[in-house]
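Complex shown without one protein chain; remaining protein chains in place.
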Amino acid sequence: MLHLFYLALGLATFAALMALTNAVDRWEQD
Amino acid sequence: MQSLTASLRVALVTIAVCVVGYTAVSLGVAQAFVAHTANGSLITAADGTIVGSRPIAQKFTDHRYFWPRPSAVDYDGAGAGGSNASPTSTDLTERARSLIALHGATPEKPLPAELAAASGSGLDPHISERAALYQAERVGKARGLSIARIEALVRAHTSAPGGSLTTERVVNVLELNLALDADFR
Partner (left out) sequence: MDALLLATLIVGGTALLSLPLGRYMTWAMDPTGPAPRRAGLERLFARVAGPLGHEQQGWKQYAIAMLAFNALMFVVSFAFVALQQHLPLNPDAKGAVEASLVFNTVASFTSNTNLQHYSGEVSMSYLSQLLSLMWLQFVSAATGIAALAALARGLAGRPEMGNFLVDLQRATLLVLLPLALIVATLMALGGVPMTLSGAASATTLEGVQQVIARGPVAAFLAIKQLGTNGGGFFGPNCTHPFENPTFWTNGLSMICILLVPMCSVWMFGRIVGRPRHARLVFAVMLVLLFGKIAVAVWFETAPTQAFAALPEVEQVAGNFEGKEMRFGTPYGSGPLWSVLTTCTSNGSVGAMHDSLNPMAGLMPMVGMWLNATFGGVGVGMINMFVYIVVAVFLAGMMVGRTPEYLNRRVEAREMKLAVLTVLAHALFILVGAAVFAATPWGRDTLANWGPHGFSEILYEFSSASANNGSGFEGLGDNTVPWNVATGLVMLLNRYVPILLPLAIAGSLARKRRTAESAGTLGVQDATFGAMLLGTILLVGALTFLPAAVLGPIAEHLLFAQQS
């Protein structure tokens, strides 16, 4: 269903933000 | 997983308190102390039918009534809104022209500005005292009453919306029309 696509889109955005957080943290540690 | 269940618990607690509890308390207080306005300030006629809501404008086209400000949503109480027209829009000019014709405005007797402009909600119940007095002649003629009596009625129903912080007095058009019907059969 289309609704599930949009739900997934939102979750994907949050996942990307978590990945960004991890990336910034790794970058900072160097 | 641990953090998911923790988040769920916090979500449940906040829903219980801030949605269920908060709504219930607000509802209880409102219905207990100000039930009339809490339920929409509905005005009922002598026979019990609802004729409108005091803060919500309704449509008036009859010459025997005062007319409120124009509404971009035709006074739809279930779908309110403004025109969202840019102040330079030709749509506004066209609408103003038809209102000028409707009110019979002339350069010598110009239409008060708010009667040409739609309100933000489309349900603005007020017009300025001046705008009401502007319509007194038409209403008087239609009802066969002297302008002086109409003007007196208008003045009796004006209020200062912000006390001494506002300069212009306003009139609730629906209230005024109800008074018209009540006082002058």
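The letters A and B name the chains in turn, as written, and every chain counts its residues from 1.
Keep in mind that, in the parts below, a contact is a pair of C-beta atoms (placed from the backbone, for glycine too) under 8 Å apart; a residue touches a chain by one contact, two chains touch by 3 or more.
Worth saying up front: this structure is predicted, and the values here are computed from it rather than measured.
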item	value
Contacts of subunit B with the absent chain, listed as residue ranges	2-11, 13-15, 17-19, 22-23, 25-27, 29-31, 33-34, 37-42, 49-53, 55-62, 65, 69, 75-93, 96-97, 100, 105-107, 110-114, 116-128, 161-163, 165-168, 170, 174, 177-178, 181
Residues of subunit A in contact with the chain not shown	1-3, 5-7, 9-11, 13-14, 17-18, 20-22, 24-25, 28
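Criterion: only the chains that are shown with their structure count from here on.
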item	value
Separation of subunit A from subunit B, taking each centre as the mean of its C-alpha atoms, in whole Å	47
